[in-house]
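Note that this complex is displayed minus one protein chain, with the remaining chains in position.
The block that comes next holds subunit A.
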Amino acid sequence: MKESKWSDEQLQALLSQMPEIKDNRDPREIYQTIEIKMGKQKKRTWILPAAAAAAALLLLFILAPNLMNWQESADKHVEIQSDQTQSSEQITSDNNSISEAKDGEADPEPLAKEEDPQEDHAQLSGDPEKESNDDISMKSVSSEASPTAVYEEDLAGKEVLTYAIPDKEAQNIVPVSVLVDDDPGRTKFALFEDTMSKLTEDAWGLEDYYPLKANLTHDQENNILTVDVPVDHPYSNSSSSELLLEKVLANIMNNLDLEKIDLRTEGEVGIEFGHYGYIDEFIPENSTGNLIYYFLYPNGADSTPFLVPLREQFNSVKDALAAMKKNQTENNLQASIPDDIDFEIEEIKDSKLIIRFNNESEIIDNASTLHAIEAILLTAKDFDFDTVKLENADVDKIGKFDLTEELKVPVAANKRDLPN
C-alpha cells in the first residue's frame, strides 16, 4: 500500500466531485406543507392567547360587578339568617321607639304660621324617585341640596304622621314621616289609619308594609288600640315577620301615645304566633341606650338617604357622634358623618350642644354635608338637646341651615311626600 499524501488541491477536487443531491418532491407539495405550517404557527403564536385573553376579559367584565357586591350580599344574607334565629337581643339595636325621638309631633306646635312653598319644592327635588313620578314644578327647581327631616317651620297647619317601614331586606325599620292637613274634627289615630293606604313604600325603595292586614279600632276613652288580624294573616310566616310586626307595633304605640295594644284574631282574643306563641296584648320591650342615626341608601348611593336610627348604649353624646363615623355593614347602613370631618364637643349647657369643627375638616355646602348635619341634629335630639351650634365651618350656610345661628333639632326624620 503506497503512502498516500493528500494535497489541498486533491481534496478540493474530490469535494467538487461530491454528488448532487436532489429534492425530488413536487414544489406544489412543498408549498402546501409550508402554507399549513405557517398557518399553524400563526395560530399558535397569537390567535390562541388573544382568544384566551379576550375570554378572560369578558369573564372579568361579567363577574366583576357580582364579585364586588358579593361580600355585601353575603353579609345581608347572614344578617337575615341571624335575624330569624335571634330573638330579643336584636331588639337592643332595634328601632321600636323611633317615635320617642318624635314626641314633638304628638302635640304639634304651630309656631311657624307661614308655610314656605320654596321649601316644599326643594324637598321634592331631593327625592329622585319623586322626580320620576310626576310634578312639573320640580323641573324649575335648582338642584340645591334639600334637607330630609321635618322641621318646626314645616308644621304650619299640618300633622306629622310617622310610620315605621321595614326596608326591602327586613334589616332596618325606617321611620318615614309624612305631613297631612290637620283636621280638628278627627283624631290623630283616624288620620294615621286613613293615610296608611296612601304610602308609596315601593317608590321610596322600602317594603310595601302598609296598610296593615288587620282591622284597627281605637278606644279613645281608654286609649287602647285593638289590632284584629284575619286567620290567614302574614305576620307569623317567619320569625322575622313576627319581629317586624313587634317593632312596627311598638312604633305605633309610641307615635300615637297609646296605653296598650290588644291583639285579636277575627274577633277572638289573642294571636297565635309561630315563634312567640299565643299573645293577647302587646307589651313593648323596655329599651335603654340612645338612638343614633345612620344612612340607608335603598335607591343607590347617589339618591337621598334615609336616616335610620339604631339603639346603642353610649356614655356621652361625643361617643355617639364618633360611632356615626363607622359603617354598620351588618345592617347595610352607611356612616352618616364622613370620616374626614373631625370636631370637638365644646360646650354643653341648657340643652344646647356646641360642635366645633377642626381646621382640617372640609365643611362645604353640598348634599352629603347637609345630610351629615341632619344626622347630628337627630342624634342630638335623642340626647335631649334642643339646639345645636356648629362652629368653624368653611361656609356660613349649608342648604337651608344658617350656621351663624343655633340650629333647632328636627321634629321627625325622613320627610316624604304623599301622592296627591
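The rule is short, and it goes like this: contacts are C-beta pairs under 8 Å (C-beta built on N, C-alpha and C of every residue); 3 or more make two chains touch, one makes a residue touch a chain; residues count from 1.
FYI, contacts and distances are computed from a predicted model.
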item: Chain not present in the shown complex, as UniProt names it (candidates "Glycine/betaine ABC transporter permease", "RNA polymerase sigma factor", "Putative tricarboxylic transport membrane protein" or "histidine kinase"); value: "RNA polymerase sigma factor"
item: Touching the absent chain when the full complex is considered, from A:S16, A:S197, A:Q220 or A:T288; value: A:S16
item: Where the unshown chain meets subunit A, residue by residue; value: 1, 4-6, 8, 11-12, 14-23, 25, 27-28, 30-31, 33-34, 37-38, 41
